[in-house]
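Removed: one protein chain of the complex. Kept in place: all other protein chains.
We call the chains A, B, C, D and E, going by the order they appear; numbering starts again at 1 in every chain.
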Amino acid sequence: MNNTIKVAYAHCDGPCGIYDPASARIAAEAALSMTKKILALTPPEDKADPQAVAAYLNTLSRYVAIKEEQAHLAKTELLVLWTDYFKPEHLEKYPNLHDTFWQAAKLCSAVKVELSLHHAEELMEAIEEIHNIFWETKGRKVDWVTAG
Amino acid sequence: MNNTIKVAYAHCDGPCGIYDPASARIAAEAALSMTKKILALTPPEDKADPQAVAAYLNTLSRYVAIKEEQAHLAKTELLVLWTDYFKPEHLEKYPNLHDTFWQAAKLCSAVKVELSLHHAEELMEAIEEIHNIFWETKGRKVDWVTAG
Amino acid sequence: MNNTIKVAYAHCDGPCGIYDPASARIAAEAALSMTKKILALTPPEDKADPQAVAAYLNTLSRYVAIKEEQAHLAKTELLVLWTDYFKPEHLEKYPNLHDTFWQAAKLCSAVKVELSLHHAEELMEAIEEIHNIFWETKGRKVDWVTAG
Amino acid sequence: MNNTIKVAYAHCDGPCGIYDPASARIAAEAALSMTKKILALTPPEDKADPQAVAAYLNTLSRYVAIKEEQAHLAKTELLVLWTDYFKPEHLEKYPNLHDTFWQAAKLCSAVKVELSLHHAEELMEAIEEIHNIFWETKGRKVDWVTAG
Amino acid sequence: MNNTIKVAYAHCDGPCGIYDPASARIAAEAALSMTKKILALTPPEDKADPQAVAAYLNTLSRYVAIKEEQAHLAKTELLVLWTDYFKPEHLEKYPNLHDTFWQAAKLCSAVKVELSLHHAEELMEAIEEIHNIFWETKGRKVDWVTAG
Partner (left out) sequence: MNNTIKVAYAHCDGPCGIYDPASARIAAEAALSMTKKILALTPPEDKADPQAVAAYLNTLSRYVAIKEEQAHLAKTELLVLWTDYFKPEHLEKYPNLHDTFWQAAKLCSAVKVELSLHHAEELMEAIEEIHNIFWETKGRKVDWVTAG
C-alpha cells in the first residue's frame, strides 16, 4: 500500500489552502454585538401582560441563540486554523501558539455561557493577535478591519 | 396585540447588524481553489491498480464535495446580504440590485454543477461588485483583499 | 477546457428537477402555528415557584426556537425556487418575480424577529402566490392544500 | 414537581401539530430522480482525457451525494411521522404500522446504498401508502400529487 | 440492470458496521443532566434588575437548547440502530423490538417537551435495555458504564 499513501500525500497540504482569520472575526463581532444587545434589553414593565412578556422572551431567547451560534462558529473557525493551517515550523517560531488558541477557544465558551462584555471584547483581542500571527507567517501585511 | 408587535419591531433591524461580504468572498475563493485543483488532477496511469484508482477517486470526490459545500456557502452568505441587509432605500439607489444577486446566486450553482474556471472567476468578480456596493451603502472605503 | 465545460453543461439544468412549493408551505405553516401557540401561552401565576417558571420558559423558548427554525426553512426553500428553478424566461413573464421573492424572504425574517400573527399569515399568502406562479410555469393546475 | 409536569404536559401533543407526508414524498422523488440520472450517465469515451474524466466524476459524485442526502431526508421525515405523529390509538387501527415504517426506512437506506430504480420506486409506493394512512387518521381526503 | 443491483447489494450490509449504543447513552445522559440543572436554577430575587434577569434567562434558554439538542441526538442515534442495525432475524428473537424503540423515541420527545426528571431517567433505562439487547445479538458481554 506504499504507493497509495504516496499518491494521497501529494494532496496532503490541505483541502483548498484558503484560510482567513476574517471568518472567526466576523463571528466574534456578531457574538459581541448580541452580548451588547442582550445587556441593553429591558423587561416589560407590566409583567402581567402575557404578550409583552412573550415578546421580550422571544427577542431575548433569539439573541441568546444567535450569540451561542456565533461564538460557536468563532471557535470552529479558530480551531480550523489551529489544526489545519498551522504546522510544526510555525510552532517553533510561535512557541505559545497552542496556548493562544486554547485561551481563545475558552473565551468562545465564556461568551456562550456568560453575558460578559469583557470576555466578548477579550475574544476580539485574541482574534486580532491570531490575525497578526497568521498574516506574518504568510509574509503579508493585512489590516485588521472590522465590520461593526 | 398591537403593543406586542411594537415591542418586537424595535429590534426589527436584524439579529446583530454585523454583515461582511468577506464571508461570501472566502467561500468563493475556496470554491475557485478547488475548481483549479480538480482540473489539475491526473488519473492514475495504471488503471488496473485498485488502490491507485481509489486514491485518485478519494481525492477527487473530496474536492468535489468541498467545492459543492463552499459554493453553497457563498450562495447562502450572498442571500443573507440580499434578504437581510439590503433595504428598499438601497434598491432605489441600485436598481439592478435584485438582478446582481440573482446572477451571483446562479453563478454559485454553476460553480457547483460544472468544473468551470471561467464561472468560478466570474463569481469572484460578482462578489467584488457586491463588496463595493455594500461598503458604499455604509459610507466606508474597504479594500478588496483576498486570502488566496 | 472547452470540452469539459460542454460535458458539464449537459447536466446544468439542475440537480434533480424536483421542485415543489409545498416544502416552503409546510415550514411556513409550522411557523404560523408556533406564533399562535406562543401568543396563547400564559406565564405561571406564582412567579416565586422556580419550577413553574422554568416549565413556562422551557415551553416558550422551545417554541421560539422552532418558530425560528421553521421560518428559516421556509426562507431557504423559497430561495431555492428563486435561484435554481426560475429562469430568465420566467422573469419576462412575471416581471415582479424578484420583488415577490424578496418580500416573501423579508416576511420570513419578520416571522422570526417578531411575534406577529399578521406577518405569519402574510407569509402564507405570499407562498400561495408563489405556488400559483410556480405551477402556472409548469402548465399544471395543483390545488393549494394546507396540512394545518 | 407534579405541577411542573402537568404544565408541560399541556403542550405534549407535539411542537406545532403540522405534519405532512409531502415532505417525505418530495425527498423520495428527488432520490428517485437522481437514481435515474446516475443510471443514465455515460462515462467519457476518451479515458485518457483528465478533464473529461473529472467532469464525469464531478457530475456523478454530486448526484450520488444528492441521492444520499435526499434519501436520508425522506427517512428522517418518515421517522418524524412515526415517532411524533402516530399515537397508540393509531397502532390499534393499523396493527402493521411499525412494520410499514421499518420497511420504508430500510428502503431509504437501500436507495442510498444501491443504484436501484426498483427500490426507489418501491419507496415512492411505501410513502403513498403512508400518505393514505396518515390522511385517513385525520379524516381528510388528500390526493397523492407528485412534483416530478 | 440486474447486475448493477447485484454489485450494489454486496455492500448492502451497512455503511461501516460500527454501531454502539454508547452514542445514544451519552446524549441521554447529557439531556438528563440538563434537566437536573434547569430544575435547580433559581430565578433572580430582584426581578427589577434587567441584567440579573437576562443572566438567568441566558443560562436557562441555553440549557433548554442543549437539552433539546441532546434529546434529539439520543433519538437519532436510537433510530439508526432500529433502521440500520436490526434485521428481520433479530425481530423474530425480540418480538417487542419495534415497540421498545417506539417507546424510547417517544421518551426522547417527552424529555424535550417537558422538564421531567422521571422521563429523563426512564429514557436512560430504555437505552440500557437496548444496550443489553444489542450486545446480546452480537454475542458479546459489554458492561453498562455511564460517564456522569
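Things worth noting here:
By our rule, contacts are C-beta pairs under 8 Å (C-beta built on N, C-alpha and C of every residue); 3 or more make two chains touch, one makes a residue touch a chain.
Computed from a predicted model, the values in this text were never measured in an experiment.
Note that the absent chain touches A, B, D, E when the full complex is taken as a whole.
With the whole complex as reference, residues 1, 4-5, 8-9, 11-12, 15, 39, 75, 79, 82-84, 98-99, 102, 105-106, 108-110, 113-118 of subunit A touch the missing chain. For subunit D, the residues in touch with the chain missing from this view are 38-39, 41-43, 47, 57, 60-61, 64-65, 68, 112-115.
Taking the whole complex into account, subunit B touches the unshown chain at residues 47, 50-51, 53-55, 57-59, 61-62, 65.
Everything that follows uses one rule, which is that only the chains that are shown with their structure count from here on.
When subunit C is laid over subunit E using CA atoms, the rotation angle comes to 120 degrees (nearest 5).
Interface matching across B-D, D-E or A-B places the copy of A-E, with more than half of contact pairs shared by residue number, at B-D. If each chain is reduced to the centroid of its CA atoms, subunit C and subunit D end up 20 Å from each other. Within subunit C, contacts with two or more other chains are made by residues 1, 4, 8, 11, 15, 39, 47, 51, 54-55, 57-59, 61-62, 65, 113-115.
This structure has the following touching chain pairs: A-B, A-C, A-E, B-C, B-D, C-D, C-E, D-E.
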